[in-house]
Every structure is written in C-alpha cells, then in structure tokens.
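After this line comes chain A, so read on.
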Amino acid sequence: MGSLVLEALSKRYGSSTAVERVDLEVTQGEMVALLGPSGCGKTTTLRMVAGFIPPTAGRVIIGGQDVTHTPPYARDTGMVFQSYALFPHMSVAQNVAFGLEMRKVGRAERDARVMEALRLVRLDHLADRLPRQLSGGQQQRVALARALVVNPAVFLLDEPLSNLDAKLRGEVRMEIRALQQRLGLTTLIVTHDQEEALTMADRLVVMERGRVRQVGTAEELYEHPADPFVAGFVGRCNLIPGRLEAADAFRAESGALLHCDSGAAPGPAPTGAALLALRPERIGLAPDPAGRARITAVTYLGAQTEYHVEQDGTALLVARPTAPLGDPLRRLAVGDAVVLSWDAAAARLLPAE
Partner candidate 1 sequence: MAALVLPAGLLVVMLLVAPMALLARISLNRFSPTELMVEATTAENYWRAVQDPYYQQVLGTTLGVALGCTVLALALGFPAAYWLARMESRWKSLATILVLFPLLVGNVVRSAGWMALLGNEGAINAALMGAGITGGPLPLLYNGGAVVVGIVAVVLPYMILTLAAVIEGIPRQAEEAAANLGGRPMTVFRRVVLPLALPGVVAGSVLVFILCMNAYATPVLLGGPQFKMMAPAVYDQFVRGNNWPFGAALAFILLAVTLVLTVVGSTLLGRRYRAA
Partner candidate 2 sequence: MTTTRRAALTGSAAALASLTAGLPGLARAQSKQVVVGTWGGDYGELLRQNIDQPLVVPQGIEVLQDIAVADPRKTKLLAERQARRGTYDIACLSDTDMHMVAAQNVFEPLEMGKLKRGSAILPALAKPYAVPHIYSALVLLYNPSKVTTPPTGFADMWDPKYRGRVGFSDILYSTNTFSAAMAGGGSFSDYEPAKKKLMEMRSLDARIYPSNEALAGALKSEEVWLTPMWLARGFMWQKAGIPVKHVVPKEGAYAIVFEAAIPKNSRNKDNAYTYLDAMLQPSAQAAFADRMGYLPTVKDAPLPAAIAQQISLSEAEQERLRAPDYDYLLKSHSEILDFWNKQFKA
C-alpha cells in the first residue's frame, strides 16, 4: 500500500493538450474520483498512472517512488478496465491467478489467494467458467478480484460501472466502496457520473479540457464551487448571468434584481460580468396571486417535486420536497403565480467564464 502523487503531470499530442499540469495527492487508503465530461483528460491521467501512456512532462510517484519511467508491468497498480478486459481464453480462476503468476507466487499460495479473492466478490462457485459464460455483473466482479488479488499499491478504476444496468450499478458501487474501505486501498477512480463520484469518493477532482478545475470533498464542491463549470457539473445549479449592483443585489441580464450576499464566498466579489449560482433545492416557493413568478412546468418525482419557474424573463429550476396532500403547494399548476425566496448566503457569486 502507498500514496499516489501526481506532479504537474501533462500530456500533449502534437499541438493539442490532453492533460495540462495536473497536481494531485491521494493519501494512503483514500479514494479519489476524477470527474468530468468525456474528453476532459481524466482517462488519460489514469492511464499515465498505470503507465500505458508516457507523460510529456511531470512525475508520477507511487509510495514515495518515482515511477514516471517505469513500465506498466513493474508499477504495482491494480486496474479495473471499463470493458473489464478479461482474458477470454482463460477461466475465471486463471484470470485471477494471472497477476500472482507474474509475481511468481507459489502454486499453493496462489490457489488459496485466488479462492479468497473470488470469495470476496462472491464468485468462488464460478471459478472454472470462461468469461463469456458470465453475466456483465459477474464479469465486473472477476475484473475486481483480478485487480485486487495482487494487493496493488494503487487501485485504479476506469469507469468501472458504466456497462452495468442502473440497479446493479447502485449495488456494485456500495460493494466497491466497502471493499476499498475494508482493505484500505489507495484508489483512483475515473467517472463521468457525478452521483457515482459523490457517493464513492472521499475527494473529487473535477476536470475539464485537460485541466483540474477544483479538488475537494463532495460537500466542498457542492457548497463552494470554484467556478460555474464545477457548479454546473456537481449537482444541478441555476446559473444566472448578470452583474453585481450592490453588496446584496444582483442585476440579471433579463433585468430582474435578485438578492444575494457577496461576502459569503471567500475572496473579493467579482466586479463586472458575473454569474449568480443558486441550487434548485435552496429556493423556497409559495403560491401568491400577486407573485411576479409564473410556473411553466411541474414535474412530480416522488420524494421531490420540481418546478420550472420564470421571473422577469429569467428561467429558474426549483426543487422542493413533495408537500403532503392538502398542502397548497400540491395544487400548484402551470400558469400559477408564485413568490420565490432564498437565503442571501445560498446565492453564490461566480466569475463569468
């Protein structure tokens, strides 16, 4: 086991940049998620850690050792591929045993550890099957067992859940997290699914176009997004363009005046063009015939109900816990006038892009 450090890691292909000066430290036993839209460089970063792509600049340090120029087979990382990459010509047990063979682990110990790993993922009864005889979820667990059985210093997961159906995904997510915590694995996971990242990782790294936008815990990112991209990517967010008129007043481009607290965020308030970030669930809503806001759509989601609202030419999304039957909120329909309210501190000012 060991920590993972990336120092100013960069990858350029000719004139195009895939990854630009990524700095990151994953401490022993921590799980960090690389999050971002496709093409943001997160997979390239992961593959540089595994050693499949040589970085153009920067260093990869595993357990205090610089492995930037170490070939993949000597790096001691355990990777789970998006496609699982099981060896189709080997049985489940042979797949899992492969890494131990490479490490010249003796036969008896090897067999024992393979069975142990398979028990860990509850597949010990399928040891002699070929990968193509397994379901997608089972294949995924074989891939996990195969990566874990060698006790890697760093555990790498490349979109491990994207080939599973929604229900299974939820289960496996919990399983992986439990395993990771139980075994104390230093883990880097790549995903484009924010929910996956939020539920599994200790910390998240949001990337966009090869650069790290923000690093932090789920809460930090959600409550204090550093920029509109992070605000929009982690959770949902109303982003209203305009400018700050006073310390507590924001003039939207549509002309509406919205109240806010420019001092809530650290650092100086942006001058000039800015964005007001407002989480949908932080907006209160009450029926009021005199209200300036109109409902344009209502979506019932069970525990929550979402309202699309327009006020002075600005469209906002509001999410409220579904009110009990009989509550006036339950009767709201398209076209009804409402009044919106929010805490000034909940409205964050972000610099315009």
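To be clear about the criterion, a residue touches a chain if its C-beta (ideal position, glycine included) is under 8 Å from a C-beta of that chain, and two chains touch if they have at least 3 such contacts; residues count from 1.
Behind the choice of candidates: all candidates are chains of the complex that A comes from, given by their letters.
Treat the numbers as computed from the prediction; the structure is a model and nothing was measured.
**Student:** Spot the contact partner of chain A in this complex among 1 or 2.
**Tutor:** That would be candidate 1, which touches chain A.
**Student:** With touch defined as at the start, can you tell me which chain A residues reach candidate 1 in the complex?
**Tutor:** So the residues of chain A touching candidate 1 come out as 50-52, 71-79, 81-83, 85-89, 98-99, 102-103, 146-147, 150, 156.
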